[in-house]
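All protein chains but one are shown at their positions in the complex.
Up next is chain A:
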Amino acid sequence: MSFRKRSVVLNTSGGNNPAATDATAAGTAPQSAPPTPPAKGVRPSFLTGVPTTSTGTASLDALLSGHEGLPLGSMVLIEESSTTDFAGALLRYYAAEGIVQGHNVVVVGVGEAWGRELPGLSDRKEDNEDIKKKGKEERMKIAWRYEALGNRRTTDSSPSLQMGTDASEPISLFCHTYDLTKRLMIPPSSKPPTYIPPPPPTSSSPFSSILSALYSLLSAASSTNSITRVLIPNLLSPLFYPPSSSQPAHLLQFIHTLRSLTRQYSHILTIMISFPLPLYPRSTGLTRHLEHLSDATIELHPIPTFLARFEMTKSSSTSTSADDIPQGLVKVWKAIEGKKGTGIVGSSSKGDGSGGVVGMEGGDDLAFMLTRRRMRIERFSLPVDEGDDGGDEHKAHNPSSTVGEGVGGVESGKKMHKVDLEF
């Protein structure tokens, strides 16, 4: 079975035998590699072999239907159902990863101040080591050939190997670790982000200036084959966008054009958009159209931290560190298309053994944790209730949690029963 699957992928590559691709690689790489190595930060998908790039958040990469990266030519919509800015953190990681990898980073709508707050590379050695170790552990259960791919978190491309191991290590990583307390120093080899200003307040077609700027940037990038990341933080936020931009015809035309651009420049372009749900709830047709037009839709749903902290510390206090306190839930409304060519949320990351840490099989709840050092998305489950009178507290403090409610309900029921007997 699995071997046949493999051959399907190979067939899609047409008459491209390895020798031929090697030859072209050898033939063309010397010309363009020294100034802009085009494949830096790009690796083939574990699932289909399409080139993918990292979102800068390792656990978000793992969430993308088993591709273990964001396929080039796709557009991700990050929705945030609160006035917090967790989506902004994801976008900053995505931008920072692009800068570190030497990609074109295009920031739309917000000013340069946004870009000054990009997180710097974590200098903690163990962070990167940790990722690699974790990656290896997770991949132990995967067939050997996938495991070999898994080690490509460090792409052993020949130029970087020739350099010293220490120096090359942060360069050859597919996904880096960032420290939010630091500021990214733009390395000399990278280009600083390009900023496209928000539409002028009085404009009949608010997005046309953005689009024409994008056209010229993309056609320039396409001629040099430089990977381009387009970020649109807080789309439609009234801080940056004029009221006319939220007219469906304007917005959806803009998004539709972005979608066609991702297809036209599918060899270099990825787009990430964050979208404030409190202003445009998911129950509106506008938001739903937006979701249909994007390739993946992920909602961050922050929950009050005290609640989460209470949940976690109440359980076994042994393994609870500040890192393990979730700040909210992650919902994947539309998964990126996997090998099956479908947008199924549920089973897209199973079956190929490449689901990674965060499978979405069986509708697992996902939670995100943003700490000083990194953002993680993990499986979320309510902890086992250990305290004796935990049930009552649970009920009092967390009426929304079904598990808590169940336990509390049962316990109070028992108590009532006892009381009844005594009387």
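The definition used in the following text is that contacts are C-beta pairs under 8 Å (C-beta built on N, C-alpha and C of every residue); 3 or more make two chains touch, one makes a residue touch a chain; residues count from 1.
The definition used in the following text is that contacts and distances are computed from a predicted model.
J.: Between "Mitochondrial 37S ribosomal protein nam9", "ADP ribosylation factor", "Elongator complex protein 6" or "NEDD8-activating enzyme E1 catalytic subunit", which matches the UniProt record of the unshown chain?
T.: "Elongator complex protein 6"
J.: Can you tell me which of A:Ala213, A:Leu286 or A:Ile303 touches the chain that was removed from the display?
T.: A:Leu286
J.: Using the document's definition of touch, tell me which of A:His267, A:His301 or A:Arg373 contacts the absent chain.
T.: A:His267
J.: Which residue among A:Ala213, A:Leu252 or A:Ile303 touches the omitted chain?
T.: Of these options, the touching residue for the absent chain is A:Leu252.
J.: Tell me, which residues in chain A touch the chain that this view leaves out?
T.: 5, 8-10, 12-14, 16, 18, 21-22, 24-25, 27-29, 31-33, 37-40, 42-44, 49-51, 72-73, 149, 152, 155-158, 205, 208, 211, 222-223, 225, 248-249, 252-253, 255-257, 259-260, 263-267, 282-286, 288-289, 291-293, 297, 333-335, 337, 339-347, 350-352, 360-363
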